[in-house]
Structures are given as structure tokens and as C-alpha cells.
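Here the complex is missing a single protein chain, while all its other protein chains stay put.
The block that comes next holds subunit A.
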Amino acid sequence: MPGSLLWVIDIYGRVYTLSTAGQIWELCRDGRLEFKRVTATEPCCWGIASDHQVYVYVHSSEVPIRYQEETFENQRWNPVDGFCDRLLPSDRWQWSDITGLVHQPLDSFHLPSEHWEWEADWYVDENIDGDPTEKGGWTYAIDFPATYTKDKKWNSCVRRRRWIRYRRYKSRDTWAKVPSQNAGPLPDPFSDLSVGGWDITEEPMGRLSLWAVSLQGKVWYREGICHHNPEGSSWEEVSTPGEVVQISCGPSDLVWAVMWEGQLLVREGISRENPKGSSWVVVESPSSEVGAVHVSVGVSVVWAVTKDRKVWFRRGINSHNPCGTGWIGMVGEMVMLSVGVNDQVWGISCDDRAICFRQGVTSNELSGKTWRVITAARDDRSQASSANSLASAGCFFSGEVQVPTETSIMSDTGSSSEAEAQQDTDGETAKIRIPKVTSDSFISDLVSDKETKLNRRMLEGAIPEEGPPLEQESSKAAGETATNAACRTSRGPQWSNVDLEEAQVGSDATDSSSLSSVATYNFGLEDQYGVDEHPLWAWVCGGGCVVDAHMPLNWFNSTSALATSLQSMSLSITPAQTAVWRKQIFEQLSERTKREVDSFRHYEQAVEQSVWVKKGNMQWWRDWKPNKWIDVQFALEQFSGAEGNRDGILFIYYMFNDEKKYLHAFINEVTILVPVVSDTKHTFAIYTPERTKQRWPIRLAATTEQEMYDWLTLLSLSCNESQGIQGAPSKHAIWSTTCKGDIFVSEPIPSLEASPYPLPCDQMYWRQIGGHLHLVECGGPGIVWGIGYNHTAWVYSGGYGGGFFQGLSSSNVHPQTDVKNVYIYENQRWNPVTGYSSRGLPTDRFMWSDISGLQECTKTNTKPPSPLWIWVSDWSIDYNSPGGTDREGWQYATDFPATYHGHKTIKDFVRRRRWARKSKISTTGPWLEVPPITLWDITIQPCSSSRSPEEHVSVWGISNKGDVLCRLGVTQQTPEGTSWLHVGTDQPFKSISLGSCNQLWAVARDGSAFYRGSVSPHSPAGDCWYHIPSPARQKLLQVSVGRTSVYAVDENGNLWYRHGLTPSYPQGSSWEHISNNVRKVSVGPLDQVWIIADKVQGSHSLSCGTVCHRLGVQPMDPKGQSWDYGIGGGWDHISVRANSQEAPRISLPLASDKSMNPRGEAPAINGRVVGC
């Protein structure tokens, strides 16, 4: 499902969707039902169908919605029978929940609704806190309740085991009827509903607030909707000060409703703990004369429509003031509005019932600029059938009685009577012809409103010349009478479908003059505006539609699908890349070179290459103490080297004791250029092998950001050229990311993995690739995937450049965004007078600080990570801090700095809580998004031998929720693959790695390791998981599998090697400790081992994150000898899993000498720094 969806209903109740990536209104896949209302979020859409039932449409996904039911089997030991199910009378149930208080035998579990199915039968869980148990899964204790262990001891008197069974939600991609209430007050039929609230908590997508309005004007809240329970559990009534007609719930804490009388209600007190809110506040209608009829809210905006169809925007809305401060009248007349994600707004225009999109809505300009009509074509596969099936016909006009008033007002401004008379007759005849019409009150209002002229005509007969607008009260009363009357006349039970012909009779009989909207549907409509004309829309919902002001949309210029598809075949952009003409030009040009140049290379060049110098002024972080920025002259001299390739020298001219001096570096020695963007300075660092060893780069600052990027582009161009590198990274490239999300890639040479004399890793040349990623994994033949900080999955497009590289240094780059949290800490100290307060001791840290407490970080002075980032949310308390928090987000400790815990004890004198704010970066890079599943980890099988381009490459991922997924259809041509295959696990996972020989290892969130059996090219998903005990008292974090080696990193930074792996026993026997201070490990197809190490000696502020290479790894000694240090610090991730280039074999006499060590000092460094 590329793109997200805009949901709409036409006046016949047919539901259509429009994808942000598409340009056609597509009829909802499950088109059996007609709908009155829909309200959407990204994963699902809720609706009220014509049968007044609530339905939910959950999009299909490759990850199933599954729920783990568990129950415990308890046993007690007695001398006669041993362990048996005869418990003491005081004991818990034989089958119980985890607490023992609830009796739950296996057969007491039932599927919650018809939309669920069992995945398999009950089975015993043989896992306790990440450790495998004995067969049978029993855990032992002295007595109930107690701590259970897997070992049976002499005093183990009781035992229990956990049974689990999964149920799976099956009704996806279809309208699933939400089960009606079994207990409690049964709500009357709903007339409106609105879903939102997914941003209230940090829970993964799926927790929703669903608000509904019943026909009697009551408000209901659906409890318990979350990811594994998409239907929710029950309806709870929320009392209101008056009768409500319509409600709107935003993505976070805004909920507004419209009352019968035209005022608005604002829900206050909505929070993480209390998503229902606590109280209502009344806000007057925007206009003193006419009440509001419709409201729609976003994150920090409220839009409303009044009875006169005017559109209003509420000023001053924020989370502290959900009521806002005042109304602003907007241009345009709308029937209704919908605020979606990113506060984008859609509306249905009054005059032609078209869907309009508000253009130019940004966080700075929430009210946007103009309305633009969406002119997508309709996919009308099943149009004909539904045209005559307009069966739905309610007769409820709650809240719609304003129409008479409006009609009479409008008739004041009536147009020429001749035309009216003409239309009148048209209307009359049509009315006779068409038997039925959809008549949800709102829709019917729209219908009648659509032909206001016609209605007016009809009314003019009935209403004596523009009687004064009816009073609210009386019109309401009249409406109620009419409702009752209409219902009485209908033969069916109350609230059921009503055949409109009859309803009409009823209402006509009551009082046609005050019931224009209901009484005078004009059925000519269908002939006039129906199938062949553009569609008439009744309802739009943008809640599931992710767009922002800068996103290109194809919604506005399409006349027909064909025309647009041709148009989108844009020149010189990707689709053209495969064209024959293009290939032919490539071929001819290379033939031309052969013909005209290749045999004449010895000829003199007409134009001699000369030296080219670029100079500029910069600041340099001087090498000697006291270090400070000093002004320098910077120059790059480029010239042609002996072989014709370009080379250059960098010069930094500075003054030292009034003496002009300079520092220089050869371009061919530069190993990496690292941009360091900050608020204050536009700086970058230049490393050479020598400076990498010293952990002391040349740091330069340009005067402007642009100047810095110009220099970086130029310098990287010369460095690449001098290294003989151009174009895209090779299939063997080593990829890495920094803690800033920058992506660097290095071309390995065969001697990089040579033994015993490999290329020292500080001599590796790294170049930057555009984009922003948290981690990047390579493998297979040139297949590279990345995961952003917001867990979005990206696949490498085969290009290069992007980011600040412009024009020629980029190819096949695409827009990329990433979102990450910025954290600050609120610190408090307890004192006997005021309790915890922001008055600390004089020696205390800042009351608002960074994590260390050394930097003051207030809400106002904290800026996004760099100027490339913008804020996209407000500060909010983070309840997910490691270590846990209390209900207000606080973590307690005895003093600063200390370890914090999530509950208050008597000894806790200080507390802190973490605040988070989302920031967003928009950049470009050679990456394409792989929607829709967000990922935690990814692994691509390294390939040791060449394979054909069509051959499938195994790719596995872990979803953000911890599901294990196998990617199908990945080949060299389609590195993004086709779909995910879900592989069931009993617990969420966090790391996964697939070796060259299909050994699949994974780490669960509880820190235990798993091996997947029988994975092969023919059965890519394997068959079952084998639980591997983790090293004693350690929780594993990450695993990496090469050709035969398996390495893992635990939470305390230890690197472990798996011993005893054999083809017949691939799980191995034990973990062997290799090193500490390791953050990540990457094992390649040659069993080469690379890590990101912390606390490497010599680095200063950037001491964390240095790339290290294991030396001395040989087939007979896969653990290697020592570490070689490369670029750092600040590195976060490395992947060497694509480098399968074996070093040329050098036969050395005595090469296998044990004392052989490429660099004499390495063991010492190893001991001191990484320290075994």
C-alpha cells in the first residue's frame, strides 16, 4: 500500500479512497455496504453504515494482528503422588492467571468476536525470563506466590507452567461489523463518529480514541481500542451538557463537538492516563446569528462550519488551551471539513460538492492559503449497480432543522424566476421517477442543499414569502415532531431502515414548510449530476491521509488516468532510465569513444590541464593549546597527477606570533570529510590516517552554511577523484552511520582482509552518501537497506549523492525525511517544606538539563539538533524513559547523579523526568521508502559467491513491534522485494542476523538468543525456533552471523563468540567472551569481524563509537587476535556484510607463527583499551 488514503463518501453512500500516490478515486474494496460516515486513521477506518451499525475496516498488513492468551497450570508436590494437580484448599486454582486469583481453565477462553480465529492449539511456553526451561516448561518455587526458577530444588513444593495460545484478527481489508454491546446501556443508533487520539501515548499505532454521537444526542466513547484489539471492547457513555450532533477527535488531545443549538463543546482534561477527558467547556458559535453545524479538529487547529456554510478557523489552539482564543472567518463556503494528519484540511465545497484540499498548510501557517479542488477521476467499476441500490433511508434529522431557516434566507436572494420555474418542473417530474434516495440526515441535507434552487422553488409555493427565520427552539421542536411523525409512518421497527417513499409521505403530511430538507429531496439530482458528471461528495475524512504542504500530489491536474500516466512519464527522470533510446545513446557514446579516442590516446591534448586553485576564508580550530577558532586562509590547489588523474593539496595559512605559517594536507591522504552542523558554526572535520590515530582532525568553520557545503562538495569531489572513485558504491562497499545519522561508505580493497598484513583501517577512505539513517545493513550482491530514527525502512536505490551534494555529484536520489526525539530533563530535589520542588541545592545540577546535568537545557533554549532539523511537536513528558517512570513521568534516586527508578521510596531525595520533543529533517539521498511496516532491525544474507541477478536474496527484518519478518522477492533487480512473510514468535524480538549458509540467529527483547532451524533457499522462513541460553547473567542486545562465526553483543557492552558451531549442530555449545566496551558487531561473509567500540583511548569528547577491525581472524582462529582502530568517534553502526573480496593469498614462510602480530603494540592496546 504505497501512499496513504483519503476516504470519502459520495451522496449515494458509496465509499471511495484516494491514495496520496495515486490520482483515481477507488471504490472501497468491500463495496457491499453504503455508508453515512467514515472516519479514518492510517491503519484502519471506522464507519457508520446505512444499517446504523458501526463497522471497522482494518487494512491488511503483512504483519498479523495477534494476541497471546495465557494461563497457568499450577501443581503442588505431595509425598504420595509427587507433583500433581491436587492443591491445598488454601491454594490457588489449578488453572489460573498469573496472580493465581482468577480461575481460568483452557476451555474458558473464547474468541471475542467472529472476526478472530485461533492460530493453533494451546502449548506450553518453555522460557523463563529469557532462559530456556526443561522440557515441559515447569518452573519451581517453594510456595505460591513466590519467585519461580527453572531448576527443581529439594524445597520446591510447587510448580507451575505457562500455557499460551494465539488468536488472530482475520477480518482485514473488509468492513467488519463491530459486535454490539452485550452488557450495559445499549446505545441508540449512532449518527456520527470520529476517531483520533493516536498521538496521546507513545504506544505503537493502533491505540485509538473513538468518539460517537447517537441519534439522541448522547456522546459515547469506545473503550479498549489498541493494536491487538482493533474492535475495542465496549461503549461508555460520556455525559454532555446538551444534545450533541457531531463530534471530532484530533490525533492528540483535541476533541470538539457541535451541539444542537449551534454552540461548540470542547473536551478538557484529555491526557495519557485519561484519554476520555474530564469535562466539557462550551465555546460560542463563530457567528452570533447562526450556529455551528460542523467542526473538525487536528493537532493544534480547529475548523468549523456554520449554518450559512461559512468556514471558520479557531485561533490560539494549543495543548494548554484546547479552546483557543477567537474565530477567524475564512474564504469559501463548505458543507463540511475534515482535518487530517499534519493539520491538513479537506472540505466539500458548497456549490459543486467537490472535495477541496487546503493548500499551503504548514506548521507556521496553519490556516493555509487557498482551496484547491481535487480533480481525480473515478474508478467506476461497480457504479451501475449501486446507482439503483440507494436503499438506505433513515429519517432522522437531528441537527439538520436549520435548513428551513437557511432556505428561507437564501430565497431572499433568489435568482430569476423564469429559470426557477423551469427547474421546478424538472424537479417535479424527476421526483416522480426516482423511487428511493439515501437519506442519512446529513447526506440528505447535502442532497437537498445541492439543489437549493430546486427546493426553494418547491418551497416558495408552500412558504408564504420569506417568513421570518424560525426560532431555534421551535424549529427543533418541529424537527422532533417530524422525526416522530416520520418514524411512526414507517412500518419497520424504530431506527431501522425506512423506505424513503413512505418517509416522505409522512413528513409531507406533517409540515412540509418547515421540513424542506427532509421533505423535498429532489430526485432529479441523479439525472442531472449523476454518473456522467463529476461525483457529488457527501463526506470526506483525511485522518488517514499523510500529506504535508511540500508533498507533490497528483490530485489536481488529472482529466483522465491515461493522460496523467503519460504526463508522469517525466523526462530525464527514472522511468526514462530504462528507455531504449537512452541505452542506445549510452552505447553509441562508448562506441564513439572507442572509435575516436581510444586508438589516439598518444596524441597530445589540445588543452593542457593546469593548476586550479580555490581560496577562501575560514576559521580553524588550532592544534595547540589553548585551542580556539582562529581566522585562516584556506586554499585547495588541484593539478593533474602523473597518471592523468587529478590530485591536490590543501593549505591552511595562519598567523603564529605575527609570522605567517601554513599547514597542509594532501588530498590523496584525506580519509574522510565529516560535516558537523551546529547552530553557532558551520564546521567540518578532515581526517587523515595520522589524524585518525591522534583522534584529532583538522576542524574548519566556514562563514555560511552554503559556503561550507560548497567546500565540502568540492573537497569530496577532489578526494573521490584522487581515490579514483566515482559514481555509486560498489557491491562490496562497507556502510556505516554516525550518531548524527550521516551515512558513510568505504570501498574495500582486497588487502583489507588480508592476513597477516591487512590494510590498516585508519587508511580506509570513507565518503558520505546523502540521507539520514539510524542503521544501514548491506549484504547480498549490492542490496542495502536502512532504517531511520523513526523506524521507517529504506532501500538503497543504487544512486549516490543527495544531501548537500548537488547536481552532478548526485544520481538517483529521492526526498527522505526522518524524525527523532530531542530529550531534556527536569530535575527536582525534595525539601521538608515544599516537598519536591525546582529549588535545588547550590551544588545541584541545572533544574532543566541534559542527561548529564552539566548543560542547562530549558524548554525554550533547547534547539533542534542542527539547523537542518525543525520542531514538529511540542514538548511532552516521556513516560518511556529507560528504568521506568511513575504516572507523572518521574524517576527517583537518592541523589544526582545516580541510578533512577520509576517509583518513590523513602530514601529518594531527588527526582527527574524526561521531556521529549520531536524534530524532523528533510533531506535527499539514494533511498526509497519501503512502506508500510516500520522496522527495528534488518539483515541481508551475505553472499560469498557470485550469483545470477534473478536469484533471490534472503532478507529478514524485525518490525517495530518485535515481529520477525522474512522479506520475499528480493533480487538484485528488485532490492526492495515484494512482501513480508510473518514468522511467529512467542515474544517480541529486537535483533536478527542471517549467515552465508542460511544460519538465522535472532535476539528476543528479553535478551535471549534464538536459532531458526531449517532455513534454506527453498524454505526461506525455516521451521522452528531453538532457544539458546544467553551468557550467564547477561542479556543479549545484538547478534551477527558471518560465514561460520556467530558473534553477539550484550547490554553491558560485552562481545561474545559462539563456540562449537558445526554443520550438524549449528546452535553451538557456549559463549566465549572476546572483548568489552563493544556497542555493535558486524560479521561478514569472510567471517571478518568489525565492531563499533566505545571508550577508545585518545579520543576526546567523541570517545564513543570507533570503527574497529579484528586482526588475525583466520579459518583456524575465527576469534582473531587484536583490534585495529579506524575512524571515530561518533560512529554508531557498521555493516561489512557485503565485502566478500578475499585477499590474495600470500604464502609467507612461518606465516602461522603464533606470535605473528601485525602491529607489535596491538595486544597492549587491546588489553588497555578494549580490555578483555
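Simple rule for what comes next: a contact is a pair of C-beta atoms (placed from the backbone, for glycine too) under 8 Å apart; a residue touches a chain by one contact, two chains touch by 3 or more; residues count from 1.
As a convention for this text, contacts and distances are computed from a predicted model.
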item: UniProt protein name of the chain not shown, from "Glycine cleavage system H protein", "RRP15-like protein", "Autophagy protein 5" or "Glutamyl-tRNA(Gln) amidotransferase subunit B, mitochondrial"; value: "Autophagy protein 5"
item: Identified contact with the non-displayed chain, of A:V580, A:I906, A:A1032 or A:M1116; value: A:V580
item: Residue touching the undisplayed chain, where the options are A:N812, A:S1030, A:T1106 or A:Q1121; value: A:N812
item: Residue of A:L106, A:V597 or A:L841 in touch with the missing chain, whole complex considered; value: A:V597
item: Of A:P689, A:G799 or A:G977, the residue in touch with the unshown chain; value: A:G799
item: Residues in subunit A touching the chain absent from view; value: 552, 563, 566-567, 569-572, 576-577, 579-582, 584-586, 588-593, 595-597, 599-600, 603-607, 609-610, 612, 717, 727, 798-799, 806-808, 811-812
